[in-house]
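Got a structure for you, questions after.
In this view, the complex is presented without one of its protein chains, the others remaining in place.
Labels run A and B following the written order; every chain starts at residue 1.
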Amino acid sequence: MTAAVAGTPTATVAELRDRPPADVVLSGVTRTYGSTTALDALDLHVAGGEFLAVLGPSGCGKTTALRAIAGFEVPDAGTITVGGRDVTTVPPSKRDMGMVFQAYSLFPNLTAADNVAYGLAVRRRGRTERRRRAAELLELVGLADRGDRYPHQLSGGQQQRVALARALAVAPQVLLLDEPLSALDAQVRVQLRDEIRRIQLELGTTTVFVTHDQAEALSVADRVAVLRAGRLEQVASPDELYSRPATAFVARFVGTTSAVPAQLRADGQVDLLGTTRPVAGPVPVGDVVALLRPEQVVLRPDAGGRGRVVTRTFSGGTTRVTAVLPDGTEVAADVVSTESTELVPGTAVEVAPTARPVLLVPAGDA
Amino acid sequence: MLGTLPFFLLVGVVLLLPVVVLAVEAFRVTDPVTYEDTWSTSAITSVTTGAYGRAYLGSLRLSLVTAALGTVLGLGLAAAMLSVRRGRLLRRLLLTASGVLANFGGIPLAFAFIAAIGNAGVVTALLSDLGITLGASLYSTTGLALVYLYFLVPLMVLTITPALEGLRPQWREASDVLGGSGWQYWRRVGGPVLLPSVLGASVLLFASAFAAYATARALVGSSIPLVTLQIADALSSNVLVGSEAQGKALALGMVVLVGAVMLVYGWLQRRASRWSA
Partner (left out) sequence: MTAVDTAAGLPAAAAAVDPGPAPTGRRGPRRAGVRVARAVLFTVLGAYFLVPIAASVAFTVRDRGTGGLTARWYTGIPSADGFAETFGRSLTLGLLTVAGTLLLLLPTVVLVTLRLPRVRRVVEFLCLLPLVLPPIALVVGVRSVLSWAPDHFYGTPLADAFFALQEPDLPWILVLVYVVLALPFAHRALDAGVRAVDLGTLTEAARNLGASWPRVLVTVVVPALRTAVLNAAFLTLALVLGEFTIASLLGFRTFPTWIVEISGASPQLSVSVSVLSLLLTWGLLVLISALDRRRPRTTA
C-alpha cells in the first residue's frame, strides 16, 4: 500500500496536488421533503484542502447535505459555493467533484481500469491519457494489478478503492465520501479509513466525509461537524469535540459519558461526588448534571463506599467498569486492566472524578 | 433420484419424443397408391417455396416487427412506470394488469378487437358516424400486429421490470458526478447492463408472436400467409394424401427457425454479458 508514497510522485498525483484547494460554503441551506425538514438553514464552511467529517445519527440530514453539495438535491433555500463559485443550481455533471458512494456504485460492465477512466472518457480524453491515468490512480490505491478485473471479481474493500480512484481521476475540486466504509468488514474498514486519510493528505483535496461512526470521524478528519435534525450542533477539531463538547448531544454522541447529578455553587465551583471543582463557563446556579468521560472517573474499592460495581468489560489495556450509585446513577470508568482485578461485580467502591467534567447542563436538559 | 423420475419421463415422452418424431417423420412420405412409406425430402423441399415459403416469410416478418415494437413500447412503459416517484400503487396496478393482459391471448383477445374495430365493431360504428373510416383493416397483417401487441407489450413490461429495477441509482449518480450526460450514461453503462435482459425478453416476444395461432385463426381465418395457419390447414385437410407430411415439415421448419434464433440469442447473450459472473 506504500507504492505511491515512496519515490517520485506520478504525473497524476502531481497534477492533483498542484490544484489550488477550493473551499465549500453552505449558507442557510434548507431542504424539506413534505413535512419533514432534512436541512434546516444549515451553515457550514469547509476550508480549502481540509478533511471535514460530517457526523450524526441517521436522519440528521448529513447525507442530504452531501447530496446538496454534489448537486443531487437542490436546496429550497440558501446557497452553496465552491471555490467562490455559486453552484447552487448547477447540475452534478458540471460541478467538478468526485464522489464515493456507500457501495455497489462501480459500473458492473466495465473493468476496474475502465471504471477509473470513465470520467476522462466522457470528457473525450485520448486513450493513452486514460490508460496512463487509470494505471497511476490504481497504483495510488494499491490495486495496480487489478485493472482488468470486473467489479464482481473484486472484494468489497477493493471495490471501494476503485471507486476512490475513479472519483479522483477527474482531478476534482472537492472529494465527497458518502459513508464509503459502512458496508465493509471491521478490519478492512480501519485499513481503508487510514488509506483514505493518507491519500487525502498526499493530494490535499478538499474532502467531505459523511459517517454515522464517531470513531471513524474522529480518527481521520481535520475537523468534525456534528449534525442533529438538519442543524449544525458543533464543528471543531476531533480533540476539541471530545474534550469540550458544546452541547449534551455532542458529548453523548461523541465518546462515552456518564451523567452525574451535581450542584453548582454561587462561587463558580461545582459539588460533584463529594469533591469540589472549578467550572469554566457560566452555568445557572443550582442542580445540574455533570457529564464525565470514563477516563475522568476513578473507582477505589472501599467497604464503606457509596457505589457498587455492576459490570466489567475487558478491552485490552483498559477495562470498562460500571458502578451504580444509591440514587441509581450509573457511572462508567476506564481502569488499567492490571489494576482492575478487585473490581468485580458486587464490590463496594468509592467513586470520584479526577478532572473537570466535560460539560455541565441544567438538570432538566440532560 | 426416484422422485424426479416422473418429471423426466413426462418431459421425455410428451415434449422431446414428439419433436424427435417430427424431425424423423418429416422425411417420410406415403405413396398415394400403395400406401408404402418411403424416405424422401420432398415434403421438406416443398415447404421452402411457393405458398409455404411465403407463409414462413409472413410469420417471420410479423413476429420480428411485433417483437421489436413490443420491446420498445414495453421498455418505454416499464421505464415510465418506474420513473414515477412515490408510484408504488401505480406500479402494483400496472404490473398486475400486465400479468393479466400478457395472459390475455388467444380467442377472447381476437373477439375483443373484432367487437371494437371489426366490421361490425363498436368503435368502427362510432367512427363511421363521424364520417371516418379506419386506415387499415383489422383483418390484415397490420391489424394482426396491432392485436399481437396487446399481449406482447405487457409481456415485455413483466419480463423487463426486474432488470430495470436492478439498475442501481448510484450508477447514474456516479456517472453524473463524473461529468457524464444522460446519453453517455445510457450508452456506456445503462444500455450495456440492460442489453442481455432486453435481448432475452425480445426473443421471448418473438417466440410468442411466431407461435401465435388462436388469435390469428379467429381474426383472419387463413387469408394471411402465416405458417401456423398453414400447418393447421395441412393437418385438417384429409382429402390430400401427404398433407400430413407437409404439416410435419412445416412444423419442423418452425422448430428449426426458433432453434436458430435461440442459438443466435445464446451467442449474443454470451457476448453481451461477458462482464457478469
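Everything below uses one rule, namely that contacts are C-beta pairs under 8 Å (C-beta built on N, C-alpha and C of every residue); 3 or more make two chains touch, one makes a residue touch a chain.
Quick caveat: nothing in here was measured; it's all calculated off a predicted structure.
J.: Which of B:55, B:75 or B:178 sits in contact with the chain that's absent?
T.: B:75
J.: Just name the one of B:114, B:152 or B:272 that touches the chain not displayed here.
T.: Per the contact definition at the top, the residue touching the missing chain is B:114.
J.: Tell me where the left-out chain touches chain B, residue by residue.
T.: 1, 3-4, 6-8, 10-11, 14-15, 17-22, 25, 69, 72-73, 75-80, 82-85, 92, 95-97, 99-101, 103-109, 111-117, 120-123, 127, 132, 134-136, 142-143, 146, 149-150, 153, 164, 167, 169, 172, 182, 185-186, 190, 203-204, 207, 210-211, 213-214, 217-218, 228, 231-232, 235, 247-248, 250-252, 254-255, 258, 262
Here is the rule we go by: only the chains that are shown with their structure count from here on.
J.: At what distance in angstrom does the C-alpha mean of chain B lie from that of chain A?
T.: Their C-alpha centroids are separated by 56 Å.
J.: Would you mind writing out the residues of chain A in touch with chain B in their complex?
T.: Its residues touching chain B are 70-72, 91-99, 101-102, 104-111, 118-119, 121-123, 150, 152, 163, 166-167, 169-170, 176.
J.: Which part of chain B faces chain A closely enough to touch in the complex?
T.: Result: residues 168, 170-171, 173-181, 184, 188-189, 192-193, 275-277 of chain B touch chain A.
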